[in-house]
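Starting off with a structure, shown below.
Missing here: one protein chain of the complex. Every other protein chain is in place.
We just call them A and B in the order they show up, numbering each chain from 1.
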Amino acid sequence: MTVQRDVVVKQLADIQIESTDEGLIPAYGVLVNMLPVAFWNTFTERILKAIPDERRAELEEALVNCAHECGYHTGFGIINSDEFKSVVEPMVTEGAKDILRGAYAVFTAWGWAKSGIVQIKEGERMVIRAVDYYESDGQPGYKTAFMIRGVSAAFFDLAYSDAFPDGIHKYKCEQAKGIEVGDPFGEFIVYQNE
Amino acid sequence: MALEVDLTFDQKTYRHYMNGFLAVLHCHHYMSLLTKLAEDYEDVGGPDILCESVEDSIRPMLDDYFQKHNVGTPEEKLKVGQEYYSVMGMGQMEVMGDEQGGEVVLQRSHVDQGWQKKWGGNIGKPINHWTRGYAAAMFAAAFNRPPRSYQAEEIASIIKGDDTSKFTITAC
Partner (left out) sequence: MLDQRNSTEILQDILDIPGANAVVVVGRDGFVIEAVGAMLKFDLDTVGASVALVLNGTERMEQELNIAAFQTLTLEANDAMIMCTPVGDALLVILAPDSKTLGMIRLQVKKYIPELAPLF
């Protein structure tokens, strides 16, 4: 028995995300928003365009870090949520590996990326592929999946680093391939931060 | 008038659509960190880039809704903008004004309350560039004017300790 991602995706995608009377969406221990993809992509594209070349790498790391911290905190909220416990946990038989499989099913259900695990070397390395992800929509000619990079590193932190909240940034993630640069899929490698 | 919201999930691509527009769920950590990033890159125009990115991505959604639901008067259009804001989880907004401009008051704010949840109190200046852009889009759409026709300034801020956040909107 292992996590069956189609079951998880279908069940979680059916959960209605609705705002309260106060216009907020509290869920998974965080405040959730549901915004047009165009906003996130436009902001990333324009700020990258505005930055001088010599500061670009630093800005890209900052963009990745936004998602890393988000993925770490929200990821913790998700894997401890009632929804995750009822939908995913009954299928978990391989410990952290299955938690990660479940986490990527959630990642997919939330509309971040149709993605999954290619390979896990426990505590060392993980390879992720995404066959459809919103960050590739602009086709800017350079790799833009900063959000997937950050969240993937965060998920591996949650699985194999020190217990929450002390385990963040043990791992980092690089993008090896990208739909936005002409590859058939995006590929992401998570490894230990030096 | 209750906003009609059609949320769909594409079973093939696994993407979400809100009234036909591609949308995605994110959390207050991500919003707070991107807002902070915009602040950190103020020297290259970070806050205005954030503000204008909102204006340019929200405007098509509003225009589309007005057209499909025959929303005709500016008052009705501002009301739609107010309700869309809440549906997206961005907070609770009151809007008043005319073609010359107006005021937006936030009783609840995802950006400010998210920031407080993440980092705590007052940083001495308002940070809700997201809502500045939203207000500009909402007024421009309501009065059928091109982008950058309105400027929003945050004059009171939950993050600064005020009870509500307030924005004055001025026609350029």
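We adopt the following convention: contacts are C-beta pairs under 8 Å (C-beta built on N, C-alpha and C of every residue); 3 or more make two chains touch, one makes a residue touch a chain.
None of these values were measured; they are calculated from a predicted model.
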{"item": "Chains still shown that are in contact with the chain withheld from the display", "value": "A"}
{"item": "Given A:Val3, A:Ile47, A:Ala109 or A:Val190, the one touching the chain that is not displayed", "value": "A:Val3"}
{"item": "Touching residue (missing chain; options A:Ile17, A:Leu48, A:Ala96 or A:Ile117)", "value": "A:Ile117"}
{"item": "Interface with the unshown chain - residue positions in chain A", "value": "1-6, 97, 101, 104-105, 115-120, 129, 131, 185"}
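In the analysis below, only the chains that are shown with their structure count from here on.
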{"item": "Whole-Å gap separating chain A and chain B, where each centre is the average of the chain's CA atoms", "value": "24"}
{"item": "Touch list for chain B against partner chain A, complex", "value": "7, 9, 13-16, 18, 21-31, 33-34, 37-38, 40-41, 44-46, 49-50, 52-54, 56-58, 60-61, 85-93, 107-108, 110, 113-114, 117"}
{"item": "Chain A residues touching chain B - in the complex, by the definition given at the top", "value": "9, 13-14, 16-17, 19, 21-25, 28, 30-40, 42-43, 46-47, 50-52, 59, 62-63, 65-67, 69-70, 73-74, 108-112, 114, 132, 134, 137, 147"}
